[in-house]
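Left out: one protein chain. Kept in place: all the others.
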Amino acid sequence: MNALELSGVSKSFGDHVVLEQVDLVVSEGTIMALLGASGSGKTTLLRIMAGFEVVDAGTVTIGGVVVDDGTTAQAPERRRVGYVPQDGSLFPHLSVEKNVLFGLPRARRRRGAADGLLEQVGLAGLGGRRPDELSGGQRQRVALARALALDPRLILLDEPFGALDESMRAEVRDEVIGVLRALDATAILVTHDQDEALSVADRVAVLQHRSVVQEGPPEMLYEHPADPELAKFLGEANVLEGNRTGVRASTALGEVLLDDDCAGCSGPVRVVLRPEQLGIVEAGEGTPGTVVRHQYFGHDAMTHVATSGDLLLAVRHEPRRRLQPGDAVGITVLSPARAFEKDPKTPSE
Amino acid sequence: MTLTAPAPGATRRRRGDQHPWLTLLAWIVAIGVLMPLAFLALAATQAGWSSVAQVFFRRLTMTLLVDTVVMTVLVTMVAAFLGVAAAWILERTDVPFRRTLLVLLIIPAAIPDFIETFGWINLAPWLHGLFGSVFVLSLAVYPFVMLPVAASLRRIDHRHEEVAASLGTGRVGVILRVTIPAVRTAIAGGCLLVALQLLAEYGSFEMLGYRTFTTEIFTEFQVGFNTQIAAALCIVLVVMSALLVWGETVVGRGGRRAVASEVVAAPKLRLGPWRIVALGALVVLVVAAFGIPVLSIASLLISPGPAVLPSASLLGAVGYSLFYGVCAASLATIGAAAIALGSQRARSRLRRAPGTLALVPLAVPGVVVALALSYVAERYGGGRWYETSPLLIVGYAVMFLPLALIGIRSSLDQVPASLTEVAASLGSSRSAQLRRVILPLIAPGLGAAFALVFLSTITELTATLVMIPTGVATLATDFWTFQTNLSYGQAAPYAAAMIVLAAPPLVLLARLGQHRGEHHR
Partner (left out) sequence: MVLVASVAMLVASCSSSASSSKHLVVYSGQHPQTSAALVAAFERATGISVTVRSSDEAVLANQIKIEGSRSPADVFYAENSAPIESVASRGLLTTLPASILSRVPARVSSPKGYWVGVTARFSVMAYSTTHLKPSQLPSSVLELADPKWKGKIGIAPAETDFQPIVASVAKRYGTTRALHWLEGLKANAGSHIYPSNEELLAAIDRGGVDLGVINQYYWYRQAQQVGVRSMHSALATFAPGDPGFIESISGAGVLTASHDKAAAERFVAFLVSPQGQAIIARSSSFEYPLAAGISTPTGEPALSTLRPSPFTVAELGDGAIALALLQQAQLL
């Protein structure tokens, strides 16, 4: 039985269609990241799962039980779905301990009953504090403990790390994900940050154009995106026009090996190459180009190179030497590229 | 794979809606608040357009209109000047004794206008007519401009002023062209409060011998008891008030966006030798608005002169005032809470309507509410509720429910919707959300609403005079009886009692306001 199933979910607010025919399956014990740009409807989808919104069409099934079928919907308070909002939303008038114990029946809301949960999220001993005495990261963890206290079937987190300082973010993220894994919890995490989605989740679902355009393990999405737009969304991507014949395509970078084995395919294609799939070599080798911008990040460098035909390519490489704008360099292709058929109806890049 | 049985407890739900009972209750309260006024309008129209028109276009009506408008404009201007100047000196300069001065300058707000007038007239009986009215009432009402402007000056982004200064605007220019426009909303709001108060005021103008619409309505009611004339005059009064409310939304519009995200204290202007002048000016204001009336009443307490009338029971009056105050405050707070909780967060305009409708009595002077309720009791209640305590309490509640509602609404606004959603996700039913999350968080707002209505009820005069039951006297009515018989010595203890009873709610309100400001940061 799957923890969550969405089938054909559609939602509009007035004339504004936010979600259209969304399908999603989340199996138990999975941590899924729901990735999308701002305004893509991901928060709405999360709220539908929690029961704060109802669908216009489609079904929502949690733990094998239909909780929303477009006609009737189960109230949030009966769904046993944990919800951690963006800022934690701790009850300001209650202490940390009382916050954590909020959802439990009165008999179990005793002093000290929250200690175990607080320890689990790394906040042992802070039960007596008030929410306004905590840091952002601590608040987030209290919110998580509060949701976990009810042993929910599903935990929903809405941009949980977005409001944190950069320096705190990684640490809190690791802690929270650690807790979720330790409990073998099923969690859906909404985020607009691709790095975050790719690094923490077991599976990633990308919400674009009002529905889920692709869903799968992070590696699959990154290396085998469903279309060039998605490729660009998940990370830097170089998109070139090309003409394929079998497993090769001729592009501005010369002949490029493609990563699928469609020997019989041919025709115009778009070829996607990640920056780390390209290399910088001395001028005279590879495809000639001119450095437009060079950024040094310490662990690696990103160079933007202009080649013939007004093509600007991003290349990620080890920072061997300092490059200046105007330097002449050469570009090589290091690994097979992904090709996408050109759909005549799709507007060109 | 999936079961097709619907989940237990599944019903059609929409986000943010309250329990239907609560919404219904909100509507009932809102309609209850508006009904008497609707009936009064009905009464006026029943008189027939020709007789109503006759009243509208009487020379006296026109004269009253002009007189009322002139007085309102003058007093509002003077009060606004005093209020803005005092607020600016307190918030933006290094005048000494800031804290003490702030408290002393706010206190006149707790003293009813007619008590202020009483204090002044006792010492200076020659205060009369338009000049007397402008002088005394400006002193009584300026705190209602000063308070919001001071709060606004504290919150706005003063960096605009620094930018203006860096671009070469002189200091006075900065004040006039940057600071004051930024607090425009606060000034407009304060002026609106002042003007509405003036339109509704009766006691002060009776004492000062200045005829306004409200004093005339009162006279019509007393002497002629011509409901039609009274109702027609009421309509004019309500229309004027409505125009003022509309005007405020127009004028005050621009200033609302100037609030800074971070509260960084603006640098205080160093006054140097002008410190003494500024301090002196504020002290003069305190003395005039607070010191002199209080001293005047105190002197009457010390040497009251011969008793003109048989004495009444001060304790009895205190008892009734407290009784009405508590009952009215409870009723108004509960009603306002029902409206706020039942309508504020609803998604549809229709469900939100009670919140707006219930604010209407703000623009309706007390005497009109009193007349309306009396009319309804007489015509439709079979005369049974006429001049009874329950009707009077309902009158107070109708008059002051908008005040309670404004306080509770702003308190409720500060409770983010995500809190109730999270509570729902944690298994709280709607009533549990109300009980465990919303009510504890709006408790200060409820307390403030109660205090405000209590304060307003104890110091209310005009409607009370119209509706008070036989054998009952409140502090205000006993005061008025003694005052009209010019027995100032006997009136003074009642005046003093009103001031004393009004002080604790005011202190409570000030404290709650402070706390809210701190919480927000």
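Chains here go by letter, A and B, matching the order in which they are written, and residues are numbered from 1 within each.
Throughout what follows, a residue touches a chain if its C-beta (ideal position, glycine included) is under 8 Å from a C-beta of that chain, and two chains touch if they have at least 3 such contacts.
What you see is a predicted model; the values in this text were computed from it and never measured.
A.B. asks: Which displayed chains make contact with the chain that has been left out?
C.D. replies: B
A.B. asks: Based on the whole complex, identify which of B:His158, B:Arg184 or B:Arg211 touches the chain you can't see.
C.D. replies: Looking across B:His158, B:Arg184 or B:Arg211, the contact with the absent chain belongs to B:Arg211.
A.B. asks: Sort through B:Thr219, B:Ser330, B:Ser410 or B:Ser429 and give me the one touching the missing partner chain.
C.D. replies: Selected residue, touching the omitted chain: B:Thr219.
A.B. asks: I need the residue numbers on chain B that touch the omitted chain, in ascending order.
C.D. replies: So the residues of chain B touching the unseen chain are 58-60, 63, 125-126, 128-129, 206, 209, 211, 215, 219-225, 229, 305-306, 308-310, 378, 382-384, 386-387, 470-471, 481, 484-486.
As a convention for this text, only the chains that are shown with their structure count from here on.
A.B. asks: Per the centroid of Cα atoms for each chain, what is the distance between chain A and chain B, given in Å?
C.D. replies: Taking the average C-alpha coordinate of chain A and of chain B, the gap between them is 53 Å.
A.B. asks: Using the touch definition from the top, list the residues of chain A that touch chain B in their complex.
C.D. replies: Touching chain B from chain A are residues 1-2, 5, 47, 50-54, 59, 61, 64-69, 71-83, 85-87, 89, 91-93, 102-103, 143, 146-147, 150.
A.B. asks: Which residues of chain B touch chain A once you look at their complex with the stated criterion?
C.D. replies: 1-15, 416, 418-419, 421-429, 436-437, 440-441, 519
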